[in-house]
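Only one protein chain is missing; all other protein chains are in place.
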Amino acid sequence: MTSPAHRRNIFYALLFLAPNLAGFLVFTFGPIVVSLAGSFTTWSLRPAVPLKFIGLQNYIDLFSDPNFYFYFYNTLYLLMGLPISIAGSLFLAVFLSQKLELRGPRAAARLSVTSAVFTLVITGILFAMGSSSVAFILLALGVITSVGIYFGSIGYRTFYYLPHFTAGAGTILLWMQLYNPNFGLINQAITSFGHLFGLDITPPGWLTSTKSLLGFLPLPEHFNNGGFGLGAREAIMIMGVWAAVGGNNMVLYLAGISNIPPELYEASDIDGASGWQRFRYITFPQLAPTTFFIVVMGIIGGLQGGFEQARLMTEGGPAGITTTLSYYIYTQGFERLDLGYGAAVSWVLFIIIMVVTLINWRHGNRAAE
Amino acid sequence: MEIRTLFKHIGLIVIAIAMTVPFLWMLGTSIKPHHEVEELSLVPRDPQPENYAIVLRQKPDPYTGKFLDLDFPKWYFNSIFIASWVTILQVLTSSLAAYAFARLQWPGRDKVFLLYLGTMMIPGMVTMLPNYQIMVGLNFVNTYQGLIIPAAFSAFGTFLLRQFMLGIPRSYDEAAEIDGATHLQTFLDVILPMARPGLIALAIFTFLGNFQSFFWPLVMVKDDSMRTIPVGLLSFQGQYGQQTELIMAATVMNVVPLIVLFVVMQKQLISGIQLGGVKG
Partner (left out) sequence: MNTTKFLAIIFAALIVLSGVAAIWRPDRDLHGKTPLVWVSDNNPARSLQIAAFNQENPSLALRLDYGNNGAQKIILQSASGVGPDIFDYGSDDIGTFVESGILWDVTDKAAEMGFSAKKNGWPSGADTYTYGGRQYGFPCNTGAQILIYNKNVFDFFGIPYPTGIITWEQFIELAKTVNSATNPNPQTKDRIFAISGADWRTFFDNMRGEFFTEDGQLNIANSPELRKALEQHRDFIFTYRLMPSSVEAKTMSGQGGWGSGNLNQLAANRFAMVVTGHWSLIAFGRAYQQQMEYLNKQGIKVEDIKDPLARPLRLGAVLIPHYTGMAPSYRIGSRVAGINSRSPRREEALAFLQYLAGPTYSKLLNEGTDWLPGNPEYAQLGVDPGPPALARPELQSTTEKAMAYGYSPRRSPFLLDSDITRVFKEQISRLESNPDIPVESLIKRAEADLKTLMRRNIDRNPKLKTLYVERFGEESFNNLQ
């Protein structure tokens, strides 16, 4: 029954929806359909290649290409950083949720100002003496201390969130410099540290090395395994953990922790529970839904990732070990101009994501019971 | 009790220092002269703040005597310009659509919304290739339109705002209806102001995401004058890769505004994340 009021509703609905729906159809839904259809053809950007339907040929090609499994392995490998990053976020969130007030706001303010003055004085002296690097670190320490003592957990949270918020091409280039095997900060620090103890350590090759932590496994030959060590994949993982650990996941955990009813903790205090027991039997189980959400989103994001790092830092190398599936899709589509093949790979990636998510979902649901 | 708290603070401070050391190095290196870049020091003995002027094309590079070949100021303008347009278009279209999903009844409404949700699961890569082909067909490659329009629509924005609007009590709507307001007026005068936290969070996310977006500008842009900062940094690395101090200066200029944005909008941003994540 379409009453005039009802019809007016539909008219208004369409009006409100129109811009967004149009964009959605043209730039999201339409391309998804086109991409799916295109993966069954010889769709290419090269003018010389005619468009022909070739059925499952693209998929057969990609499954029979040994390099596909290599790149899939690379993609999965980078997910290894995920549990570390999530555990790190959880740890930080728990840490930040502790009681941090020092005997009232005025005491905090006094302590903060004292530390600020103290820092400025010492920094000034050190600068005058010429050890500017140490002075600089001390200055940073002083700023962090003053902010932290005065603002408490909100202050620290700001510092922890910065790597996530500023993540992008800029920070990737920054880390690329840090990883330079001869002149980067990390390797220079490692060798200097070794010299302190009179040891001559050879620092890891990072972005130039095909070694990896799983390098001791007997991998197939075309996986270009360089053996056990710290190589390009570890470099990317460490950078990823740095960028993610204080980010959205930590914020979600903070919200989750603040939602835990305090009566649960009070009850455990009466029973004389230790800090670890509180965490294991109250905090962690209560955070299960948040953890589940974070894990699922993390896996979905992680399987799609690695493109920026590959393009900016390594061009997929050395010897292809940092080529993830998303980077592979890019090279197939925009370097070989093979759009049909690239589309096939992206749909296979989608199916992998779906399968993994479903497994997670079922596991998560069962765990919730 | 006090000592324990002090120790907690010390622990937090140490972690904070560890996380910010890369930024400190970035800052210090950005004002180093070229011959000091490879030393293990955070701060130069011979500071050269002109590096910033060099990157901004105000002074020539001391080693070649020429100005840099890359138009960093234009990239900055492009990034901000494009991100602003995308943000405003997204906020507008998403809020309109969210209203249609949250407040209006029409046949097929929930099915269409499910379709929106479903597409959020599909990796972005899937749509990149066809979108590129569309841009080629429309002759939008290497233009501002090509960079702005496809990025201006997101199912995520609609989803976030719809959840938000569902949380606004209907009593306000009904009051407006009694006063004889049309849907448009209800939307503008009642819903939008109440959804402000969500709008702000969406705006910050969208601006940030687009400002730092790398893949789409990478394939869309051909001329140096159309580059955005992330793509520009890539060619900076390619052309002047040996001049670490200049790249770090450029990176500082990329990162510092984001830091300022975050510090200023922290509260709104954090509550936006929590609402989006918890309700999702």
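Just a few scattered comments:
Just so it is clear, A and B label the chains in written order, and each chain counts residues from 1 on its own.
In this section, a contact is a pair of C-beta atoms (placed from the backbone, for glycine too) under 8 Å apart; a residue touches a chain by one contact, two chains touch by 3 or more.
Because the structure is a prediction, the values reported are computed rather than measured.
When the full complex is examined, the chain removed from view is found to touch A, B. Only one of the listed residues, B:L192, B:I229 or B:L269, touches the absent chain: B:L192.
Of A:T75, A:S209, A:N248 or A:S346, it is A:S209 that touches the chain left out of the display. From the options A:Y69, A:F183 or A:F228, the residue with contact to the chain not on display is A:F183. Touch with the chain that is not drawn comes from one residue among B:W25, B:Y52, B:F72 or B:W85, which is B:W85. Where subunit A meets the omitted chain, the residues involved are 42, 45-49, 54, 57, 61, 64-67, 180-183, 205, 208-210, 221-222, 224, 226-227, 317-320, 334-335, 337. By the touch definition given at the top, subunit B reaches the unshown chain through residues 34-35, 38, 63, 74, 77-78, 81, 84-85, 88, 91-92, 132, 135-136, 139, 141-142, 144, 188-189, 192-193, 196, 199, 219, 222-225, 235, 241-243.
Methods note: only the chains that are shown with their structure count from here on.
Distance between chain centres (mean CA atoms), subunit A to subunit B: 16 Å.
For subunit B in complex with subunit A, the residues that touch the partner chain are 2, 5-6, 8-9, 11-13, 15-17, 19-20, 22-26, 28-29, 37-38, 40-43, 45, 92-94, 96-97, 99-101, 104-107, 109, 112, 115-116, 119, 121-134, 136, 149-150, 152-153, 155, 158, 183-184, 187, 208, 211-212, 214-215, 218-219, 229-231, 233-234, 237, 244, 247-248, 250-251, 254-255, 258-259, 262-263, 266, 270, 273-274, 277-278, 280. Interface residues of subunit A, counted against subunit B in their complex, comprise 6, 9-10, 12-14, 16-17, 19-21, 23-24, 26-32, 34-35, 38, 45, 92, 95-96, 98-103, 132-133, 135-137, 140-141, 144-145, 148-149, 154, 156-163, 165-171, 173-178, 182-183, 185, 188-189, 192, 242, 245-246, 248, 251-252, 254-256, 290, 293, 300, 303-304, 307-308, 311-312, 326, 329-330, 333-334, 339, 342-343, 346-347, 349-350, 353-354, 357.
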